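Note that one protein chain of the assembly has been removed; the remaining protein chains are unaltered in position.
After this line comes chain A, so read on.
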Amino acid sequence: MKYVIVGGSVTAASGQAAIRRNRPEADIRVVADEPVPFYYRPLIPYLLDGSKTADEILFTDQPTAGTRAELIHDRCVRINPKKKVIGLQSGKELAYDKLLLAAGGIPIMLLQNMVGLDSKGVFTLRSLDDAIKIREYLPTCRTAVIIGGGLVGIKTAEALMRVGLAVTVIEQQPQILPLRADLTVAATIAARLKKQNINVLTKEAVAEIITQKGRANGVCLASGGIVPADLVIMAVGVRANIDFLLESGIKVDHGVVVNNRMRTSVPDIYAAGDLIRFIDQATGEKAMSGLWSNAVHTGSVAGCSMSGGRSEMPPMLSVMNSTEIAGLPIISAGLLHTQSDQYAVYTEAQGEKYRKLIFDQDRLVGMIFLGDVSRAGVYTNLIRNRIPLGDRRDTVIREVMTKIR
């Protein structure tokens, strides 16, 4: 049985491990387009200021080490389900009996035709290679603009601030971290960032990148202002890396459509990780996510299903994040922005510390903990598993709100 995994990150790794558990003798090939070993992608911003080296962010346990799997550094460009082969960028073809699509996401390039987008000094930050290129470019820079105030944008801004650049974050929405924080939390974090001399602009868009001799040296805002920038980083998010599936007949709806065993609409092809579409347990709606733990879990379920095991997709959320920004820990999950009366919202603040719970009847559907994140997992799991709390609802509220430390 030939197993082929397309993807070189954590989804592929957990898929590989699951196949190997069920089929110790399996022939597994991993097609990864980045010419580097497996690494912890969320850590790449730490490479920018040297707080981590590339070696320090590699997987300690490489999924293609020894005889575990054969690693092929190439890119899958097409799939032919009739012949059961995939086409690679190098021109080669690779036959499979079972195929796992774990190719993750690719950064969105806003406004493909924005003036100056192809000039020197404009980067995205998605891969180890991106991080190394930015780091090499840094000595020529004194100012930086991050387009996009999401998690990657903010983490990148902090790293660049640490190397001494004057950094501005530009976010189109009225708040930074629109997917992971409410207005209150975003304002607290923005204030902390400003204290560290990171300039944060919200409700602002970049109209064009100003260049001099082919190098970026500033951005022009839609509102008219100019922000100096020797370095421009596009951090406006990622989308599913599914362009290579277009002619395969695999059903796609924003992301790859899978059943609860991670099977796609085409026999013997499975998908997992950032490129699948699933149902968000908090909202009940179709969703995508770039969450690490979703990638680990779905990769594992897919690997298990492919190799004859029985395993089902766990309940998943598209928002379930934890991080620390400017010294403030923040954990948020589920629904964060509510307008309708359908939801009951409870908040408690103590200085910068803040907690928010959102209920739909007796079910917890959203939460934000800022400053004090203790026991957060208890509540993320109530959300993820849609636990009806009945008369324990008040106990939960009391526990969360009176125990801010």
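Simple rule for what comes next: a residue touches a chain if its C-beta (ideal position, glycine included) is under 8 Å from a C-beta of that chain, and two chains touch if they have at least 3 such contacts; residues count from 1.
Just so we're on the same page, contacts and distances are computed from a predicted model.
Undergrad: Given the options "Carbon-monoxide dehydrogenase iron sulfur subunit", "Heme exporter protein C", "Lactate utilization protein A" or "Transport permease protein", which would UniProt use as the protein name of the unshown chain?
TA: Matching "Carbon-monoxide dehydrogenase iron sulfur subunit", "Heme exporter protein C", "Lactate utilization protein A" or "Transport permease protein" to the record, the invisible chain is "Carbon-monoxide dehydrogenase iron sulfur subunit".
Undergrad: Out of A:244, A:270, A:292 or A:359, which is the one that touches the chain we can't see?
TA: Of all options in A:244, A:270, A:292 or A:359, contact with the hidden chain holds for A:292.
Undergrad: Go through chain A and note every residue touching the omitted chain.
TA: Touch with the absent chain occurs at residues 40, 42-43, 46, 56-57, 59-61, 292-293, 296-297, 320-324, 329, 331, 333, 373-378, 380-381.
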